[in-house]
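Written out below as structure tokens is the structure these notes cover.
For this view, one protein chain was removed and the others were kept in their places.
After this line comes chain A, so read on.
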Amino acid sequence: MIKAILIFNNHGKPRLIRFYQYFAEDMQQQIIRETFHLVSKRDDNVCNFLEGGSLIGGSDYKLIYRHYATLYFVFCVDSSESELGILDLIQVFVETLDKCFENVCELDLIFHMDKVHYILQEVVMGGMVLETNMNEIIAQVEVQNRLEKSEVRPFLSSSKSFPLIYVFGFSQVSAIKYSLSVL
């Protein structure tokens, strides 16, 4: 089981937080802080696994993380998950984000936190890996996005025959990024 998925940037600012096991709000923040503390002091040339800290359930748990440019993707899992398997799952997830957002960057995650959540929901459901096939994930997200674009009720056709990449109409969004990157 995956217990939590945390995405934060190099300064520890949370970008996406998803717990699959209940923790109280302040405990969640503490876990984020501790995880950031553990992960951030590690070089890029060390292994991607960390034995769990004391907060999220002790020695049975481990943190599996990847560091991409400005973001850390951390999966907290128990012993029933394969370490390398999860590591590649993170890769799949990030590649999917990349396709959905076209060269995904931190700002996409900030402004489209909800959309990132929807994509994640197609990968991991209730702590269990639902889908590992990127095309399939994108196809599912597509279905929902079409809906968004037209805002009319669609009917679901065979999911696998969808065009691979649907381009989000995000030009307006990236516009706002300018003012942010200056900050």
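We take it that a residue touches a chain if its C-beta (ideal position, glycine included) is under 8 Å from a C-beta of that chain, and two chains touch if they have at least 3 such contacts; residues count from 1.
As a convention for this text, contacts and distances are computed from a predicted model.
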Protein name, per the UniProt record, of whichever chain is missing from view ("Mitochondrial import inner membrane translocase subunit TIM22-4-like", "G protein gamma domain-containing protein", "AP-4 complex subunit epsilon" or "Proteasome maturation protein"): "AP-4 complex subunit epsilon"
Per the touch definition above, residue among A:4, A:50, A:74 or A:138 touching the missing chain: A:50
Contacts of chain A with the absent chain, listed as residue ranges: 14, 16-18, 20, 22, 25-26, 28-29, 32, 38, 42-43, 45-54, 58-59, 69-70, 80, 82-85, 87-89, 92, 103, 105-107, 110-111, 113-114, 117-118, 121, 125-126, 128-133, 135-136, 140, 143-144, 147-148, 151, 153-156, 159-160, 169, 171-181, 183
